[in-house]
Structures are given as structure tokens and as C-alpha cells.
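A single structure is presented below for examination.
Only one protein chain is missing from this complex, and each of the others stays in its spot.
== subunit A ==
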Amino acid sequence: MTDDRDNPHLKTLQQQLADGRMDRREFIRYACLVGVSAASAYALAGVPMATPAKAQAAKGGTLRIGTRVKEIKSPHTYSWGGYDSNISRQVLEYLTFTDEKGVTRPYLFEKWTVSPDLKTWTFNVRKGVKWSNGQDLTADHIVWNLKRVLDPAVGSSMIGLVKGYLLDDVTVDGKPSTKIWSDNAVEKVDDYTVRLNCKTPQVAVPEHLFHYPMAIMHPDSKGVFEVGSVGTGPYQLTEFELGKKAVLKARKDYWGGPVAIDTVEQIDVGDDASAAIAALASKQIDGLVFADPGQYDALKALPHLSFYSVPTAETGVIRMRCDQKPFDNPKVRKAMRLAVDQDVVLKVALHGLGIIGEHHHCSPAHPDYAKLEPFKRDVAAAKKLLAEAGYPNGISSELIVPNDQAWFQSQAEACIEMWKDAGINIKLSPMPGAAYWDVWTKVPMGTTIWYHRPLAIMCLGLAYRTGVPWNESGYSNKEFDQLLTEAEGTLDIDKRKETVAKLEKILQEDGPLVQPVFRSAFTFMDKRVKGFSMHPTNYIFAWKLSVDA
């Protein structure tokens, strides 16, 4: 506790808690982020700390999870999260750990401190962590990983996340690129200490380190993950067949102690929703990484399954390319939003299993969400905006919808019907999920899955900041970029929410998206699986689980 009491940010946070400007959940989350231990944070908030569900039941056994077994070779450039990283996650660990309640805790980093200006983050590497090849984990290994994901030649989406505080924009051969803002930005202090020297204040650094491409790999791997790869995690990948299955076997010498489940199998159940239901019904698999609303009724009827859910910021963003007609006009984009009633979409597409969105990608599940005036459907206003934009007779376009998320199609159908009332004629074009990722940044209008991130500013930084790899709409707004950087460097919750409110307003007025709902993450697991809780990002932590024989 002595260390925690010295934390320069603790007083500010405690004052905000005492003044009622921050609730207990927010206090715990922020206190952990700035390096206060979880035990102290819970104690100071007056909340009993839930002990992590430990696998105390039967030892041994096999867990079989239904998923899509996709390409896994390059963890630093993963783009699927719920699929690929759930295989490597059992082998390659992360520097921090954000739990299902959104609290970020130590993992390979044992503890950390941050300077009062939120620019200098000093992390202590956990001692005693062994790679599966017997070597000790040291600061050198971590620095190699951090520098690798920041190398634009690698193409990691971490660049979008940390660009604001660790990278500078540069031009290489006439093309925009990035480089680390200072040679000292990623610094090895000693064998067990790493420091990040940021150019701007940033409060969410520990949460960023849990983003799924930030898996810690052994430098000898050269960034390639495959059968037999060295990792610090509790399992080793022993078998992998793309489109079929991945098999992971428990390590005997894991630094975190023995795990309950001997073998984890991830089985490809394809894109057909009925195949997953059939596999669960016949107990060929013990659970799904995540389930779809279309599967809910059928799975709920199976008595041997338990239902798990958690509210999230996962959403299907209907995004418009800002450099293609007619969406190059902000009035058209706003009209698209005004013509949609979010409640209808929630009922039709998600059977009520979610919450309504307000077209700015910040969810009430985010602690930095700011509540604005309700965004209501207004067809007359939408028509007026279209007329002002030079489209008095309405517009026509095509909406591409990947078919691997069944509810996207229902969402699109509901929106298309409502758009018609405002003279907006949109043609629905379903596309196989795999093919969509070739065109997701190119088509004039598409529906893209955005998984949950623990903070709203993380979503905004990945998807809407000028020039970042995942800015699929080509959106560029200087004021937005500046406010986002400002929000990322603000610890004071009120000030930060004020800035986030401005960001949300900009997206509602000018943004490139129609975003009517957030879905709850949910899944079904066999009752014999113990210790499971749904993570908002659909992550599976096999070391937490056990299976009854």
C-alpha cells in the first residue's frame, strides 16, 4: 500500500470519488490504469475484491471450443481478435490484462508507475517468467516486441492505437507513413524495467498493451507464430490445420502454476450458423467463442448449456466513404443517421440483446462515454439536409454487408426500409465474410464489425483518426484529431467526458457512420465447463477454466 499511497494521481482520483464525480467502478478502473494495485483500488473504493475464478474443479480433460480456425501466422498484424488471437492467446501472453469488468491488471508487467503529466510510463517486468524454451523473459524481449509493432513495415494496427502519443507522421517516397517520435520513446531502463516516453499525455497506455496484436513473442520467432512456437503462456500449439482445428497442450513448467485443462481444441464450425448449433446439440463441442442472435432461441432450448452475456461496445458500423459521392457531403451523412430509428434496429436485428447506439461509436459500456441529448429519428430534417446538399430527389447507393455476422443483414434491411421514407434508396448487397475484407476500406458503403475496446477513445483512435490503417471511411477532421489527442491525455474524468462529448457531437454532425446499436456479447457453454465468464471482446482464457468429466 505504501507505493500506492505515493502514486501522484491517487489524490485526484480519490477526490473525484469523494465528490461523486466518478463512480466506484470508474475509480477502480482508473486507479488500476495509473498503476495502483487492484487490491488497493478495490479497498479504497470500498468494494470487496472478487477473487478471480480459479479452476478448482476436476484437473485434466479436454475443452473443445467451436470457432473459425483462420490464418494465425502473424500475431502482430492480427485483424480478427475473436478468432486468431484466441488460439495464440493460450501460448503468447500480454503485458497487461483487462478483465471482463474493464479493470486493467498486471500480467507480464508486474506493476507500473506514471509521471504526473501522464507522459512517462515505467513498467516493471515480472520476474520468474520463463519462455517455453527455458529462457527468462527480460526487458530486451519486450522492447523488441514494442519496436516491432511500431515499425510501419510490419503493418500492425497498434500503430493506429498509439500513433497520437508515440509516433510522428512522415512521408516516405511520396507516401504517408509513420516513425517513432523519439529514439528514446521505447526505453530499456534495466533488464527488468521498460519505459515508454510519450510525446503527449495518455491515460490508457496499459489498456492499449492488451490490444490483441500486442502479443509478446520471442524475438527468435521473427514475428511468426506456428506449431511449436515459443511462448510464455500456459499452453503450446501442437497441431494446426487451417479451416479445421487447432490443438493446444498444457505446459508443465508454466510460471503461473499448473492449469486444470490438459488439452484445448478449437474446432472450425464454418460460417453456417446451423452447423454450430448442431455441433453443440450433439456435444461435439463444449461451447462457442461467441454466438449470434440468430442462434439464441435454438441454443437457449438446449438444457445442457449455460448462457453467458456481457454488455459491450461491439457494433456493426454502417460506414460511408467520405471521398465518394454522395457521401462526400456531411449533410448527406447526417441525413442517413436522422432517417434511422435505433429502437427498431435493436428489436429487429438483435432481438433486444443489446443497447441502442447514438451514431458516435461510444457505448454506455465505456467508462468515458458522455451522455448527449437523445438522437431521435427525424425524416423531415433528413429530407431537408438532402435538399440542401443538392439531392432534393433523394440519393441511391449500395450497402455491402458481409454475411458472416447474420444480424448485419437484419440491421441493413431495417435501415433500408426506414431510409426509403427519406428518399434514400439503398440496395443491399450481401458478400461472403472473407471477401469483404478485401474491399472494406474501398466500397462507398459497407458494414464493418468493430469489436469491444475498453475505452471509447480507443475505438475513436482506431477508426476515425486521420490516416490510421483502420480508418475505413477515409474520415479526416482536424478538430476531431486534436480533441481526441486531448482526451487521451486527460485523467480528470469530468474534463475528459467534456472532451468526449465534443467528439461524439462531431461524429453525430459530420461523422462517416450510421451506428444504431451495440450488441451484447454472449455465448453458450456446456454446464460441465467451470470458471467461464464472458469477456466483452470474446476472449477465451483457457487457464481460468476446468471441465467436469
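The working rule: a residue touches a chain if its C-beta (ideal position, glycine included) is under 8 Å from a C-beta of that chain, and two chains touch if they have at least 3 such contacts; residues count from 1.
In this section, contacts and distances are computed from a predicted model.
J.: Name the omitted chain as UniProt records it, choosing among "Tryptophan synthase beta chain", "RNA polymerase sigma24 factor", "DNA ligase (ATP)" or "ABC transporter permease".
T.: Its UniProt record gives the name "ABC transporter permease".
J.: Can you work out which residue in A:258, A:352, A:390 or A:432 touches the chain that's missing from view?
T.: Of the candidates A:258, A:352, A:390 or A:432, A:432 is in touch with the missing chain.
J.: Thinking of the whole complex, not just what is shown, which of A:267, A:322, A:362 or A:460 touches the missing chain?
T.: Only one of A:267, A:322, A:362 or A:460 touches the chain omitted from view, namely A:267.
J.: Touching residues of subunit A against the unshown chain: what are they?
T.: 62, 64, 71, 73-74, 77, 79, 152-153, 155-157, 172-173, 175, 177, 224, 242-245, 265, 267-272, 274-275, 277-285, 302, 432, 434-435, 437-442, 469-470
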